[in-house]
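See structure below.
Shown here: the complex without one of its protein chains, the others still in place.
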Amino acid sequence: MRIAAFLVLALLLPAAAPAAAPPQSSPEVRALLEKVDRLYRSARSWARIEMEVVTPDWRRTLAMDFWTEGLDKTFIRVKAPARDAGAATLRKGGEMWNYFPKIDKVMKVPPSMMMGSWMGSDFTNDDLVKESTLMDDYRGEFFSPEKPDPALHYIRLAPKAETVSLWGRIDLVIRKSDLLPLREDYYDEKGRLQRSMEFSDIAPLGGRTMPRVMRMVPLSKAGHSTTIRYLDAAFDGDLPADTFTLRNLQRAAVK
Amino acid sequence: MNFYLKLAWRNNLRNKRRTGLAALAVGLGLAALIFTDALSVGMLSGIVDTATGTFMGQAQVHRRGFKDTMDADLFIAGGPALLARLSTDPLVARAAPRTVSFAMIASPSNSASVLLYGLEPDAERGVSRLDRALKAGEYLAGDSAAIVIGAALASTLEVEIGDKIVLTAAAAGGGDLAQAMFRVGGILDTGSRAMDSNLAFVRLAKAQELLNLGGNFHEIAVAFHNIDNAENAALPFWAEYGAGGNEAQGWPQLVPELGAARGMSAFGIFITAVILSGIVALGITNTLFMSLYERMFEFGVLRAVGTRPARMALMIVSEAAVLALLSAAVGMAIGWLASHLTGIYGLDYTGVDFAGVTILEPIRPKFRPLQYWLYPSCLFLFTLLVSLYPALYAARMNPIKAMRKSL
Partner (left out) sequence: MFTLRMALRNVLRNRRRSLLTGLMMAGGFVLFSATIGLSEGTYGSIIDMFTRSRTGHAQVHAAGYLEKPSLYRAITDLGRAGRVLDSLPEVKAWAPRVYAPALAFAGSKTVGAQVMGIDPARERAAMRLETQLADGAFVADAASPGVVISARLASALNIKTGDEFSLIGQGADGSIANDNFRVAGVLSATESAFEAPWCLMHIDTARDFMALGGRAHEIALVFTDYRAAREDAALAAAALADPALDVQPWQVTEKEFYQAMLLDKKGGDITNLIIMAIVAVGVLNTLLMAVLERTREYGVLKALGTRPAAIFGLIMTEVLLLALVSCAAGALASLGLNHYLSGTGIPIPDPVSYGGVKFTRMLSAVTSRTFIQPAVTVLAAALAVGIFPALKAARITPVRALGSR
């Protein structure tokens, strides 16, 4: 669950160059995955997003600013709603800190809370911390569903033996025209669909064309879903030097 | 003395029915005491045995402060060396090393927070009996990447034997998160909801790898040759293995509720003994007085022919003594029989949770030497004491009045 969830963010956040391990995907697949990875590669990025979380008991939409650098630095600041405004999260390497303006304290996220959901969403804190790439950890091959759409690529990914993953397979649906993902389906080892990611609203964003809306639905939990909307983004621009510092967490001003 | 005993014996036999019934009543009192004691001791030792033998062990060694935070870095100081010393200690039967940590267990459907134990099935044999609760699969025998979880947890995670799960835990030396994949190798049904939903077990080596512990571990569970050692706070054992930043604790410190339950039970037995003694005293007095009144004429004659008051008293007391011996014999026999018969099947309390411990096996009355020497001796002395009143009465009897009286 963790790895897969992060794949969503990994696709939009800069990804490092793949490691040297010999892949077992076919050359065509490898080329596709590499293109997908490279599509979102960026040394630094900034994005303004909206995250809507739906549960059977409540519904909430958070507006936040998202900064990244490399694969291991992330800074998030919540702008709305008022109750959560000013909260911030910093991730550097394997460590994570939270800041809440009301208590005015920086709290290092303890390991026990890492598996807790991040800001109430279907993502876990751990999702924001994990690093993985499709190419390195999965072996892919083309497949044909019942009614294939000729405009789409269908790739089936299976985790490599040494990969720590809960999934039996992940089915990727990619547009042939621009190699943008449309959908990811995660199946457990018994072939049951456990969660689905849908990508939509493909439009220009920060100079690139990419799906601006992602919706994640965990099928094992009825009535839950998390939808992320990208409102604005900038890639490879300059970021203030102290973006990824603890000090920045406590700053009230918005960058 | 011999003469009086013989006389007392014969006097008792003269009215077999009354003597028999009296011996029965008094004997039952003794039997009751023996049986109650055996049952209580059996129950408590059964509970203690279940509490310590299921998984906890009779004593445990930890680094001081580990249990408050469960910090992976607080492994036992000098663990491997300590374990070696423990294993060769004459008091210790087995010592099992374990890692203990909070972890997150995740399946494709769900995730849950668990207490993760890394242990070695071979070392655990003799210290814990968890393998008996195995409902399906194996208890970490072959596959090293296997994990054993409770049935309730398996159902929450919607997994079965062979399914993949991912464990995430904070490793030692920095608190970095470590993840590893395991396959469900075995499912437990301990009968305790808490155990079945909150615990997970993997091989010690795998846990040490996951938690970056090297050769260290967090806990050593100990089983003594004699379980009573666990309660003996005076033993140098505790100071010896509780040195250098570690602490060694016996089950009374680990599960204080048990000790409390034992205290209450012991007192309960005491009160029951007092009450039973009361009833028994009543029975004895009654019997003695009855026999006294019945033989008033006879006593009058004895006095008339010159028997000293002291001798009269002695005779009564001797009769009481013989009655006591008979009763003791009867009581011990009945008590033994009752304990033995109940012990064959035991009293079934399986499934009951008591003081945080689930009873998995039937309770059997337990033999204790003092049941067969302390209680009968008390009965004997008590009877003698109680017989003093009728004895004095007989001693001060007026011979004429006695001979004239008839029941």
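For reference, chains read A and B in written order, and residue numbers begin at 1 within each chain.
The rule we apply is simple: a contact is a pair of C-beta atoms (placed from the backbone, for glycine too) under 8 Å apart; a residue touches a chain by one contact, two chains touch by 3 or more.
For clarity, every value in this text was computed on a predicted model and none was experimentally measured.
Asker: From the list B:L13, B:A84, B:A141 or B:M264, which touches the chain that is not on show?
Answerer: Of all options in B:L13, B:A84, B:A141 or B:M264, contact with the hidden chain holds for B:M264.
Asker: Check the options B:P80, B:G214, B:G244 or B:G278 and report the residue that touches the missing chain.
Answerer: Selected residue, touching the omitted chain: B:G278.
Asker: Give the residue, chosen from B:A8, B:A22, B:L314 or B:V386, that touches the chain omitted from the document.
Answerer: B:A22
Asker: Tell me where the left-out chain touches chain B, residue by residue.
Answerer: So the residues of chain B touching the missing chain come out as 17-18, 21-22, 24-25, 28-29, 31-32, 35-36, 39-40, 43, 68-69, 256-257, 260-261, 263-265, 267-268, 271-272, 275-276, 278-280, 282-283, 286-287, 289-290, 293-294, 347, 349, 352-356, 359, 407.
Asker: State which residues belonging to chain A touch the missing partner chain.
Answerer: Spelled out for chain A, the touching residues are 53, 55-60, 81, 83-84, 87, 98, 100, 102-105, 107-108, 110, 112-113, 119-120.
As a working rule, only the chains that are shown with their structure count from here on.
Asker: Mind listing the chain A positions that touch chain B in their complex?
Answerer: Of all residues in chain A, those touching chain B are 1-2, 94-95, 110-112, 114-115, 124, 126, 129, 164-167, 186, 188-190, 192, 194, 220-221.
Asker: Help me check something: in the complex, which residues belonging to chain B touch chain A?
Answerer: So the residues of chain B in touch with chain A come to 102, 104, 106-111, 113, 158, 163-166, 168-170, 174-177, 179-181.
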